[in-house]
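Note that one protein chain of the assembly has been removed; the remaining protein chains are unaltered in position.
The first chain written gets the first letter, and so on, giving A and B; residue counts start at 1 in each chain.
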Amino acid sequence: MDNNESEFEPKIVAFVCNWCTYAGADLTGTSRIKYATNVKIVRFPCTGRIDFMLLLKAFANGADGIIVSGCHPNDCHYTSGNFHARRRWIAFRHLLEIIGVDVRRIRFSWVSAAEGAKWGDLVNETVANIRELGPYTEYTKVAQYVEKEDNNE
Amino acid sequence: MEKRYINKEGLAKWFGSILNSGKRVYAPVRHGEKVDFHQVHSLEDVAEDYIQTTLSAKSVIFPRAEVLFSYKKDNKEVTLEDFNPDSVPETVIWKIRPCDAAGFIPLSDIFNGGYDDVVYAAHLNKTTLVSFSCAKADDFCFCTSVNGSPGATKGSDIQLTILPDGGAIAEIITDKGMALIKSADDCFESAKDEDKSKYLADVPVYFDLNTVHDKLKEAFSSDIWKQQSERCLGCGACAFVCPTCACFSIEENSKGSHGQRIRCWDSCGFSMFTQHTSGHNPRSTQSQRWRQRILHKFSYMPERINDFGCTGCGRCSRACPVDMNIREHLTSIVK
Partner (left out) sequence: MNKLEEKAVSLLQSGVKLILGYEKGDKGARPFFCHTPEDASKLIYDEHATTNLATYILKPELMGHDKVAVCATLRTLRAIAQLASENQIKGENLIVFTITEEGNGDVKEFSGIDEINSYLTDKELEVAQLYKELDEKLSGMSREEKWSFWVNEFSRCIKCYACRAACPLCYCTRCITDVNRPQWIDPWPSPMGNMEWQINRVMHMVGRCIGCGACTKACPVGIPIGYLSRKMLNDLSEEFGYIPGQAMKDGNSLSTFKPEDKENFIH
């Protein structure tokens, strides 16, 4: 085990729905379950509201990994929001694979309000996974140019 | 203006010396079927056997996106980093066409006419233009109809006319040009008795520019704009590939506590180009926008900066997805 000060700490952004996953994450806390602190949670009313562009913006702004999580199918607070989200994710993930974005860095999940333990595990697994993959500099490097140095190169 | 001759080996040696001097060199480079200006590091990278590049070379002096200044806010402290003219490296644009070189003249008049555009001037001052006269032309070229020609030297610092032996007639037109050959002066010999017009392409004259200018004075309310613009899709391709189009937009690249202000290309063909905040759009139809494009280049610019906004390079027609052929349109205006 490295006890290296310069050990890489992944930055994870989690896009979660208010009614299930956010509540579930709350439960993780009230249950006093310890889990990794690398996650910044962004709360949405529903996964159906999560625009795929936000995931790209997260990577461009320095996120090394992303978690997207919501209610289980058939349990959506708004009935069908997560079904729409699922379709969107199927398409989006496929597109990212074609383009060569590292989809291992995006975790999609269903975490209900009762699954406090699952949330803790999900975060811990994701952080461990990203720590192994390293920082996503391949992406942020491209995001830093306004203009690739030699103009049209 | 000085006329010299340089042979094939001398040309390669001179090019090498320009690269070795640390100058940034842009030249046409082939990418599949398209040829465009890229930074090059050897003479072999330069494309041969093409009529014209897709994009003009204006992006070297007027980049498609340029940071005007950047800022950072750290609690209450704000640091501002302004554009630094000294950061622009010495640059040579190699193998542009006479129409491209001529295009920098109206472009510079727009940016530096009546206003000191520090950013543009910094790029312009550090750039030397080496043009090659044209031995071939295609149907889209019409330089001879707009006061240009395949061997015109206006706007160029140096012009080369390639000869059958691989060498070239070198016309050193400006002081900047003289400075560029100074370090390799021994590559150049005294001028041979060669008439460069023998090696120039034949570009037919399609219309009389003065007639166009006169006709346009009365044409504002004409039906011809609607007829000509029907198939125009309103994309920005023509404005972006044009060597003289200067329209730009100023945008914010804001990332919260830090950011940049950026100047980027814009096109009068876009539907939102003249959209006012009030909601009113004075050019809400494509025909009005098409009229603006033609009048601006052939009527307003001659009146304001004494130069036409078109050098007949034909890029707009080649790039247009629906074949809005500007030469064709101008010819029909004359009729």
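We adopt the following convention: a contact is a pair of C-beta atoms (placed from the backbone, for glycine too) under 8 Å apart; a residue touches a chain by one contact, two chains touch by 3 or more.
Remember, it's a predicted structure, so these values are computed and weren't measured experimentally.
Of the options B:C264, B:I305 or B:V334, the residue whose C-beta touches the omitted chain is B:C264.
Among the residues B:V241, B:C268 or B:M301, only B:V241 touches the chain that is left out of the figure. Of the listed residues B:T54, B:Q292 or B:T311, the one in contact with the hidden chain in the full complex is B:T54. By the touch definition given at the top, subunit B reaches the unshown chain through residues 31-34, 36, 54-55, 64-65, 139-140, 230-231, 233-237, 239-241, 249, 251-253, 262, 264-265, 267, 270, 272, 285-286, 317-319, 321-323, 325, 328.
In the full complex, subunit A makes contact with the omitted chain through residues 52-53, 56-57, 60, 73-74, 80, 83-84, 86-96, 98-103, 107-110, 122, 138, 142-143, 145-148, 152-153.
Definition applied: only the chains that are shown with their structure count from here on.
Taking each chain's centre as the average of its CA atoms, subunit A and subunit B sit 45 Å apart. For subunit A in complex with subunit B, the residues that touch the partner chain are 61, 146-147, 150-153. Every residue of subunit B that touches subunit A in the complex is listed here, in rising order: 24, 26, 36-39, 55, 59-60, 63-67, 253, 255, 260, 262.
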